[in-house]
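A single protein chain has been omitted; all remaining protein chains appear in their positions.
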Amino acid sequence: MADPIIQMKDIQKHFGSVIALAGVSVDVFPGECHCLLGDNGAGKSTFIKTMSGVHKPTSGEIIFEGQPLDFADPRDAMAAGIATVHQHLSMIPLMSVSRNFFMGNEPMKKIAGISFFDHDYANRVTMEEMRKMGINLRGPDQAVGTLSGGERQTVAIARAVHFGAKVLILDEPTSALGVRQTANVLATIDTVRKQGIAVVFITHNVRHAMAVGDRFTVLNRGQTLGTAVRGEITPEELQDMMAGGQEMVKLEGSLGGTV
Amino acid sequence: MTSLMKNLALATAVAAASFTVAQTAAAEGEKYILVSHAPDSDTWWNTIKNGIALAGEQVGAEVEYRNPPTGDIADMARIIEQATASGPDGIITTLADFDVLKGPISAAVDQGIDVIIMNTGTPEQAREIGALMYVGQPEYDAGYAAGLRAKDEGVTNFLCVNHAIQQPTVGERCRGYADGLGIDLGDSMMDSGTDPSEIKNKVLAYLSANPDVDGILTLGPVSADPTIAALQENGMAGDIHFGTFDLGEEIVKGIKDGTINWGIDQQPFLQAYMPVVILANWDRYGVLPGNNINSGPGFVTKDALAKVEEFAGEFR
Partner (left out) sequence: MADTTDERIKEISPLRRALIRPELGGMVGTVAVFTLFALFAFDSGMFNSQGVMNWSIVSAQFMIIAVGACLLMIAGEFDLSVGSMIGFAGMMIAVFGVVLAWPMWIAILITFVICCALGALNGWIVVRTGLPSFIVTLAFLFILRGFTIYIPQTIERKTIIGGIRDAAEGDWLAPIFGGKIGQPIFQWLGDMGVIGVFERGTRAGEPVVDGIPMLIVWAIALIIFGHILLTRTRFGNWIFAAGGDAEAARNSGVPVNKVKVLMFMFTAFCATVFAVCQVMEFGSAGADRGLLKEFEAIIAVVIGGALLTGGYGSVIGAALGALIFGVVQQGLFFAGVESSLFRVFLGVILLFAVILNTYIRRIITGER
C-alpha cells in the first residue's frame, strides 16, 4: 500500500478537566474508506474536528502528505484538501442546487471589468456532477429543500470531490436516512473511493460500516480499541467493541495485533 | 391553492366594497380638503373633523379630512401634493413647518386652488405663501397672554409639559409663556412624549425634584390629562397653579373641580368651520372677509362652563 495521506499520531484533546481524546492514532490511505465507529460520546466528533482544523490537539501530531500540519482554522484544512460533510448544516434548503454546489467557491466571469457569478458554468457543472452521482435534477435551479436527505448528502459529497478534496470526512451521513437513501449514499461513497480519495466515514451503525469500509477503527471513551482490516472482523465483534470493550481480551486475536 | 384563490377573492371583495361606499358617499357641490399635521393618535382633531363636516353639511359642500398617520411633516407635504392633484376647489391646511410645506402649498395656489391656513402658522407666513387668509390662534401671542395672566396670579417658577417637541410652533407657546412671566425658559420645557403614563411619571418626577415650581402649563389634552392624574396622585391638585392650552373632557372636569385654573381655548371648531364657509361663499359669491380671523385665545374658567362641558371633545 502507498503512504498514508493523513496520519494522526497520539492525538490528545483536553477540554478543561475533561479528557475527550486520550491518545488516538489513525492512518488514512488514499482510495480507502476508513470507518470510524463509536457510541455517542466516544470522542468521534472531537476527533474529526481535530482532523478538519476546528480544534487544535492538546498534544500529538498530524502528518498530511508527509508534512506535519498545524491548521489555524477549518479554511486551512479545506484549502489543503480536507473536506468535511456534516450530518446537517452543509446545504441550504432554500437555495438552488447549483447555488449550493458553488457556495463559497463561486465561478466568476468578467463583464466590462466587473466580476459576475457565472451561472451558465455553475448550472452546467452541477448538472454534470449530479448525473455522475446518479441524481437526476429537474434543473440546476431546483431548490435543495426538494431533495431527499440522501440526495442532499450526495450533493454535499459531490461538491467536496469537485473542489479537490483528498480526504473526505463524512460525519454520520446515514444516521437519519431510510434504507433506500442509505444505499444511495453508500454507493456514492464507493464511487468516491474508487477515484482515489481517502474517505473517513463516521458512523455508529456497524452494518453501514461493513458495507463499504476497508478498515475499521473503534473509538471508546476517547481511546482507540484498534484498527481492523476488512474480512478480519465480524460485525458482532465490532458491535461488542463499541458497546464498551469489555470483550477486548477475547477479541485481541482477531484484531491481528494492531492494538 | 384553492384557499389561496379564496383569500385573493375575499381581499378584492373587501377592497371593492369600500370603494363603492366611498363613491356613493360623494355629494354634489364644491370639494374642500382639510390637511392637518396631526398623527392619528391626536384626539384633539376630532373637533376639527366635526367642524368641517357640519360646515360642509350646512353649505352643501363636499369636505374631506386628511392627515399623516404618524405626524411626519414630510408625509404631510405629499398629502398636500396629492390633494392638489385631485383638483379640489379649496384646500384648508396648517403650516406646521413652513420650509417643508411652502413648496406644495404655493404649487396648489399657483394652480388656481384657494388655500386657507388654519391652526398652525402665522398670518405673515400665510400671506407669503399666497393663501386667502389665516384662521387660528397665533401661538406665541397666546402663550404670552397666558404668561401675563399667570404672573398676576402669582406664578414665579413653572414647568411646561410639551408633548409635541418635534413641532416648533407648539414650543412657541412655552416660550411666550416664559416671556409673559418675565423669566427665562431655561430647562422648564419638558419633552414628555405622548404616552400618558410616561407623561404622568415624568411630571411626578420633575415636581419632586423641583419643589419650588409653583405653576404648570400643559399644551393640550395629551399632556394635560396625565398631568391632572399626576397632581391628584401627589396631592398638589388645586394647590399648584395649573393652566393649559385647549379643552377636552378631562380638562373641563379639572377646571370644574379646581385642579386647573384656566384653559386657553383656541376654539378649534371655528378654525374648521369658518374656512369651509368662507371658501364656499368666496367660490359662490366672491365675498371674502378683509382680515385674518383670530379664533382665540379665550380663557375658560370655572364660570360659564356649561356649554363647554356639553360639547367638549365634540365641538369645543
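Letters are used for the chains, namely A and B, taken in the order the chains are written, and counting of residues starts over at 1 for each.
FYI, a residue touches a chain if its C-beta (ideal position, glycine included) is under 8 Å from a C-beta of that chain, and two chains touch if they have at least 3 such contacts.
Remember, predicted model here, so these are calculated numbers, not experimental data.
Q: For the chain left off this view, which of A:72, A:94 or A:112 is in contact with it?
A: The single option touching the absent chain is A:94.
Q: Pick from A:16, A:66 or A:104: which residue touches the chain that isn't shown?
A: Considering all chains, including the one not shown, the answer is A:104.
Q: With the full complex in mind, choose from B:54, B:109 or B:148 the residue touching the hidden chain.
A: B:109
Q: Residues of chain A in contact with the chain that isn't shown?
A: Counting over the whole complex, chain A touches the hidden chain at residues 74-75, 78, 84, 86, 88-95, 99, 102-106, 108, 115-117, 119, 131-132, 134, 136, 138, 143, 145-147.
Q: To test your reading of the contact rule: which positions on chain B touch the chain that is missing from view?
A: Where chain B meets the chain not shown: residues 4, 7-8, 11-12, 14-16, 18-20, 22-23, 25-26, 40, 64-67, 69-74, 77-79, 81-87, 97-100, 103, 106-107, 109-112, 130, 165-168, 171, 191.
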